[in-house]
Each structure stands twice: as structure tokens, then as C-alpha cells.
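Encoded as C-alpha cells, here's the structure I'll be asking about.
As you look at this complex, bear in mind that one protein chain is not there, while each of the others sits in place.
And now, chain A:
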């Protein structure tokens, strides 16, 4: 959404690129272009905005990544209100969502989020930005290192770079490939929202990578799947006992 004109003014501080991350949205572009209905119940009877709202509600109520993030933000004084802190909108380009730090709101691109799994991941990604905004003085607009750090964390902890997702993108690699993916996606996200060169973005990511890749808050670990996320949520709920007994 970098540079997109419209209601929002300066635009999101942090964003997420689509980048062929969900093959389902890309497989039948001709069908979409011709206005043929997509497969699935929701597509037949609901507008993009309604679908977005329904999927968002499902994510907020059931996804373990998101439930932990919401609890952690509430604990930090940033209780999340669905109507206030989320907005389903049409977006230009191939962006899935963004976090607008100027108004503390998460933007969900209703025309680019194609299924529930994608919604889960986009919400997780943007909530990590919101969590960083809540717990730290992040200079989103003038400090590219701060932006790079949050993008590294979001790519690392949201499931963006899971082995399965990378295989679906036809990016094959195993040993430490996760880190390659995180670097690459962080750079892409920075370039989506900032008018800077790829070299500047890459340099920022390199400078902050070791610190930010190893900052796993609030999960305490890299949540590779929902099981890890549930364990992380269990640990978060147990934190009083934990810190009082170590």
C-alpha cells in the first residue's frame, strides 16, 4: 500500500506483501477477472467486506496465535477492539494488509485475502506490529531500523516463513532457509511502505537481524504451528507462577 492515495493519509507504517503466498488466490486469475464466482460458500452470498468481517471474527475467536497476542496486548494496556482497531478495505496492488501507526489501526485488504488461513496469518502479522507499537517507542516513519526490526519479527513469528508456505511459493530450501525467508520478506515489506532503495532496506535488516530474529515476544519461542502457539499461550497464562518461582 506504499503511496496509495485515499482516506488514510500517510498510509500504513508497516505492511505485508501478497507475493504469491497463497496459491489459491493466484491459480485461477482468468476466472476472477471474468467475474466468475470463486469456489466456496462465502464467495457466493457475501461481499468482500462481509467475508473479511466474518473471517476476521473467526480468527479473533479461535486462532491461538491471535489469542495470545490479544492477551499480551491487553496485559500491556492495549486492549484490542475489533471495530476500532481493524478495518477491512480494498487495497491497491498485491498487499494483504498493514498497520497504520498514525491511528493505531490494522488494515485488512478485503480484495486480497482469499481464505481463512490467509486471514489468520495476516492478522497475526499485523498484530505483531501493533504489539511492538504498544510495548516500545517504535519510530515507524523516520527510523528504517525500527521498521526493519518489526518486519523481521512479523515474518519470523507469524508463520509467513513456514516450510510449507515456502514450498507453496516454490522456494525450496531446508538448512536455515527460514532465516533466508525472513530476511527476504522483511525487505519486501519495507519496500512496500517506504520509498527507499533495496540496498538501504537490506542494510537495515542486516543490522537488526540478530537482535530482532531472536526477540520472540510475546510467544517466547518461534510458533511453528498451532501446537507451539498453544504452548506459548499456556506459558503466558502461567507467567506469574513462572517468574515467582525461578
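Throughout what follows, a contact is a pair of C-beta atoms (placed from the backbone, for glycine too) under 8 Å apart; a residue touches a chain by one contact, two chains touch by 3 or more; residues count from 1.
We take it that contacts and distances are computed from a predicted model.
*Asks:* Can you tell which of "AP-3 complex subunit delta", "Synaptic plasticity regulator PANTS", "U3 small nucleolar RNA-associated protein 15 homolog" or "Exosome complex component RRP45" UniProt lists for the chain that's not drawn?
*Replies:* The correct option from "AP-3 complex subunit delta", "Synaptic plasticity regulator PANTS", "U3 small nucleolar RNA-associated protein 15 homolog" or "Exosome complex component RRP45" is "Synaptic plasticity regulator PANTS", the UniProt name of the unshown chain.
*Asks:* Which of A:71, A:184 or A:215 sits in contact with the chain that's absent?
*Replies:* Missing-chain contact among the listed residues: A:215.
*Asks:* Which of these touches the unseen chain: A:127, A:149 or A:186?
*Replies:* Considering all chains, including the one not shown, the answer is A:149.
*Asks:* Against the chain that's been left off, what residues of chain A make contact? List them.
*Replies:* Answer for chain A: residues 7, 76-79, 84, 103-105, 132-139, 145-146, 149, 163, 174-179, 208, 210-212, 214-216, 220, 222, 224, 227-228, 231, 234-235, 238, 241-246 touch the chain left out.
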